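A single protein chain has been omitted from the complex, and every remaining protein chain is retained in its original position.
Residue numbering begins at 1 within each chain, and the chains themselves are lettered A and B in the order written.
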Amino acid sequence: MFRLEPRAVTPVWITAVTPLLAVLATMIAGGILFALLGKDPFETIRVIFVAPLGDPYSRTEMLIKAAPLVLIALGLSFGFRAGIWNIGAEGQYVMGALAGGAVGLAFWNVEGAWLLPLMALAGMAGGCLWALIPAFLKVRFNANEILVSLMLVYVATLFLSAMVSGPLRDPAGFNFPQSRLLHESARLPIVLEGTRVHVGVLVALIAVVVAQIVLTRHLFGFNVRLLGQAPRAAAFAGVNAKRLTVVLLGLSGALAGLAGIFEVTGPIGQLQPSLPVGYGFTAIIVAFLGRLNPVGILLAGMVMALTYIGGETAQFSLGIPAAAISVFQGLLLFFLLAVDLLTRYRVVPAKRSGV
Amino acid sequence: MDLSVIDPISLFVGLVAAATPLLYAAIGELVVEKSGVLNLGVEGMMIVGAVCGFATAVTTGSPLLGFVVGAMGGAVLALVFGGMTQYLLSNQVATGLALTLFGLGVAALVGQPFTGVKSPRVAVVHLPVLSDIPVIGRLVFSYDLVIYLGIALVAAVWFFLNRTRPGLVLRAVGENHDAAHSLGYPVIRIRMMAIAFGGACAGLGGAYLSLVRVPQWTEGMTAGAGWIALAIVVFAAWKPWRVLLGAWLFGGVTILQLNLQASGFLSWLQSVGIPLQAQYLSMTPYLVTIIVLVVISADRTRASVNAPASLGKSFTQTG
Partner (left out) sequence: MKLQGIMAAAVLAAGLGAAAQAQDPVKVGFIYVGPVGDFGWSYQHDQGRLAVEEAFGDQVETTFVESVPEGADAERVLRQMAQSGYDLIFTTSFGYMNQTVNVAKQFPDVKFEHATGYLRADNLATYSSRFYEGRYVIGKIAGAMTESNVIGYIGSYPIPEVIRGINAAYLGAKSVNPDVQFRVVWSNTWFNPALEGDAAKTLIEQGADILMQHTDSTAPMTIAEELGIHAFGQASDMGGFGPNAQLTGIMDDWDPYYIERVQAVIDGTWESTDTWGGIDTGMVEFAPFSDKIPPEVLADAVAAKDAIAAGELHPFTGPINRQDGSPWLAEGEVADDGTLLGMNFYVEGIEGVIPQ
């Protein structure tokens, strides 16, 4: 019936229109779902999709929710381009939060402008080192990084739990498993008065720009793409695959760790066992939804954040169960991923003789 | 510490049961990956299988029907993934993750009326004479039918992949889909069948959880088993028998660390000057899996060759 023809060049209007098409399809499918649940479909869609955009507080919260997703996804996207499968960003996020948080607790109540940068560095180092474990095991022992990075998520989560119920426990907190609250010097400054928008959001935005430049204008970006698309050609071109593997895993770990310490020094303010909430996994979706492109990742992160925030409001104002929200998110992702087809291929009627 | 309270036979019997949901999900995913498709939605398919199986068994009173519908539920969800990735050429990694999100939501919605309901019992097959043999009787003949079928499934998958022509074709599709296509094999149809099979197996694993292992329906009851199943496929280097090994290893270490805790191992450690928190013992299944993987992967000549070359890549039929 139909046949797909790869596009040499994707017209700009297609790139712009296809996501809207996906959103429209999601609204229809989601509307049917909500109607089946006995809710007003139009009101529900409005609350999830439109209302947060119109509310100033929700808009700032979208930035806060998107920031860690975008930071992690940016790091992952470089690895994914090169065919390196770090699916353990969640663990690197935890270890970054833990390392940076531990530094903050070590200097508890010590004032100084140097403290936050030091914590951020420690956070990046923590995430980076955690990611270097699968990197090292891969290049030295050929162990698959999917398995190692995934298993290390569980190890990191348990380690965090052991730390906050042991050495890092709040001495005045009745032995509950959480750390002290970080003091003022160890908290990220707020950028917009009266909101929770912190410096980490700005850093995430800067990271998008930097990533875009590196990817398109720098030899490093070229090598990454080459390694992913044509490993043999990369070898001829003098790309050291092992070194690049280590660098890319380390980079994605560092960014995940940075996201972790920003979350601790930003909106949370302490170490607690419930830090891992799945950002590391959601970021993988964000990375691909953004087509591994920094600007695309930013947009994808904002869309994910929108559905989370709208979904929460829909829960308490309309009584939509959380499960229906995740079905709705799943639908949105399916449609967004499906319309990608239209940007990459032209659908043309099949020639009888073809195939 | 009193290690004599740990009974090695019980330990083995326990690990076999603990490994079964992982075994089903992993062997299914192995076939999918062998055909060149990476479906990260195992967790979603498992939980949909769990809820479909449970709901069916409760409504009809038949656990058998429960398993059948559980498998179908997993397969249907897998076909959503298949349609997306094979026909609409969406990215497999992202689609698989979205499938998990979607599956967890669907299962929670479907399962709402079944929270706190009790399921009909699944009878353990008692082989009269055999299961009474000392030691061997318990080690080999004390399980329910689903466990035996799981092991048989591993054998069948091994036989199919290595000794049959369709199995060879499936592997060829996973190695190089363009070549397989030019030889006239229907790449997409083969992959769709593999994906459906993988979904059905994950669904069975989920149904085993909700009908036998727990047995009960609760939101989020798979608690990450789908992710472990994915890791086991990698651990097994895409070899069926090693899936069995991986599932038993993971299940075994899990049971062993519980046994060590119960026998006062931590107190003993403290008495010799190593105060260790229970969290560190809970880490051992993950750490041991990594260590064993490193040991068996270190043989550079053979490892990684077995990974299907087209894994995760979309196939487009052009021209």
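Keep this in mind: a residue touches a chain if its C-beta (ideal position, glycine included) is under 8 Å from a C-beta of that chain, and two chains touch if they have at least 3 such contacts.
Fair warning: this is a prediction, and the values are worked out from it, not measured in the lab.
Undergrad: According to the contact rule at the top, which chains on display are touched by the left-out chain?
TA: Per the touch rule above, the missing chain touches A, B.
Undergrad: Just to verify: which one of B:T164, B:Q270 or B:N306 makes contact with the chain not shown?
TA: In the complete complex, the chain left out is touched by residue B:Q270.
Undergrad: Can you say which of B:P215, B:P240 or B:P308 touches the chain missing from this structure?
TA: Among B:P215, B:P240 or B:P308, only B:P215 touches the chain that is not shown.
Undergrad: Have a look at A:A102, A:L158, A:A186 or A:L244 and name the one touching the chain we're not showing.
TA: Of the listed residues, the one touching the omitted chain is A:L158.
Undergrad: Looking at the full complex, which residue from B:V80, B:L101 or B:A225 touches the chain that isn't shown here?
TA: The one listed residue touching the chain not shown is B:A225.
Undergrad: For chain B, which positions touch the chain that isn't shown here?
TA: Within chain B, the residues touching the omitted chain are 5-7, 10, 14, 18, 21, 108, 111-112, 115-118, 209, 213-216, 218-221, 223, 225, 254-255, 258-259, 261-264, 266-267, 269-270, 275-279, 282.
Undergrad: In the complete complex, the non-displayed chain touches which residues of chain A?
TA: 57-58, 61, 64-65, 158, 161-162, 165-166, 173-178, 181, 196, 263, 266-270, 272-275, 277, 308-309, 312-313, 315-317, 319, 321-323
Assume only the chains that are shown with their structure count from here on.
Undergrad: Using mean C-alpha positions as chain centres, tell me how far chain A is from chain B in Å, no decimals.
TA: 27
Undergrad: So in the complex, the part of chain B that touches chain A is made up of which residues?
TA: Those in contact with chain A are residues 40, 80, 84, 88-91, 93-95, 97-99, 101-109, 112, 219, 224, 227, 230-231, 234-235, 277, 279-280, 282-283, 286-287, 289-290, 293-294, 297-298, 300, 303-304, 307, 316-319.
Undergrad: Of all residues in chain A, which touch chain B in the complex?
TA: 3-6, 37, 80, 87, 137, 141-144, 146-148, 150-152, 154-155, 158-159, 161-162, 165-166, 281, 284-285, 287-289, 321-331, 333-334, 337-338, 340-341, 344-345, 354-355
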